[in-house]
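Note that this complex is displayed minus one protein chain, with the remaining chains in position.
And then chain A:
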Amino acid sequence: MTLFYGTALTSRLMLGTAQYPSPEILSDAVRRAGAGVVTVSLRREAAGSRAGEAFWNLIRELDVPVLPNTAGCHTVREAVTTAQMAREVFGTDWIKLEVIGESDTLQPDMFALVEAARILVEDGFRVFPYMTEDLVGAERLLRAGCEVLMPWGAPIGSGKGLNNLFGLRALRAHFPDVPMVVDAGIGVPSHAAQAMELGYDAVLINTAVAKAGNPAEMARAFALAVEAGRMAYVADPMEERDMAVPSTPVIGQAVL
């Protein structure tokens, strides 16, 4: 079992909690997914006076480990402050670190990310950095003290799937022992299965479930896909070939 900062999760599917039609539907989706982790963002206006308490209580009642995130932060300082609030609110030192560098793609700012990760690790946080699939950036994040990496599949909410298969394969191959989660951009369960087949340790989904016509049913579909993808990876898939290889014996048949 993969350990995320020493903790084994009950499922390799992580679920975001934003954008659902209602908290009740969110709760159904989390149950049907059997999610191993739920992420929750702290909008700053909610954190200031603990004005988000009512919603956070609903999240706590889900009884699933909470991974707070710093969604919507654009600077190191914002991200660090939000992380500190999150630790206080949820009583966990886990933080999904997002520092957005570009507003159209919501692409992570890798430079600010490394800096924020360094500060937070020193402050005792266990950081899950939301990153591009950049190998050098990954190296720097690990050096800053991150023990988990969360590369994007595609821009947040785009549903485009795994945009750079080569990059994700390379990242997996370079850091075989680092727990890695594909976060963002996954649109349908087959994308999630593909990430798991590549050897990623988990996937994080939000929009694809929350904005589905039937979020709870879609959550279950993702759970099955994640399980299938993981089983396939462990079972060691066949190699891809350019030529056909008959699956039935050809001995005795004429080859023209």
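Before moving on, here are some points about what is shown:
Convention: a residue touches a chain if its C-beta (ideal position, glycine included) is under 8 Å from a C-beta of that chain, and two chains touch if they have at least 3 such contacts; residues count from 1.
The working rule: contacts and distances are computed from a predicted model.
Of "Mono/diheme cytochrome c family protein", "D-amino-acid oxidase", "Multiple sugar transport system ATP-binding protein" or "NAD(P)/FAD-dependent oxidoreductase", only "D-amino-acid oxidase" is the UniProt protein name of the chain excluded from the display.
Among the residues A:Ser27, A:Thr92 or A:Ser190, only A:Ser27 touches the chain that is left out of the figure. Residues of chain A that touch the chain left out of view are 21-25, 27, 43, 45-46, 48-49, 51-55, 58, 157, 211, 213.
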